[in-house]
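Here the complex is missing one protein chain, while the rest keep their positions.
And now, chain A:
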């Protein structure tokens, strides 16, 4: 569902120092993200707090699904 909003399922973005900066930039570029609930994973691990990045991480935005 995030892929629909961002119109892509995968993309590269420039280096950001940490996950907060990355999310701020993403939300500025895609305001639709403001009204979307998702968790953030860095290298296949969910992060709860602002996390430092070195630029080579795989970041995943993970929305919850409710369908059954």
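We take it that a residue touches a chain if its C-beta (ideal position, glycine included) is under 8 Å from a C-beta of that chain, and two chains touch if they have at least 3 such contacts; residues count from 1.
Just so we're on the same page, contacts and distances are computed from a predicted model.
Undergrad: Missing chain, UniProt name, options "HesA/MoeB/ThiF family protein", "SAM-dependent methyltransferase", "protein-glutamate methylesterase" or "Xanthine dehydrogenase family protein subunit M": which is it?
TA: "HesA/MoeB/ThiF family protein"
Undergrad: Applying the definition given at the start, please give the residues of chain A touching the unseen chain.
TA: So the residues of chain A touching the missing chain come out as 1, 9, 27-28, 31-32, 34-37, 39, 41, 44-46, 48, 60, 62-68.
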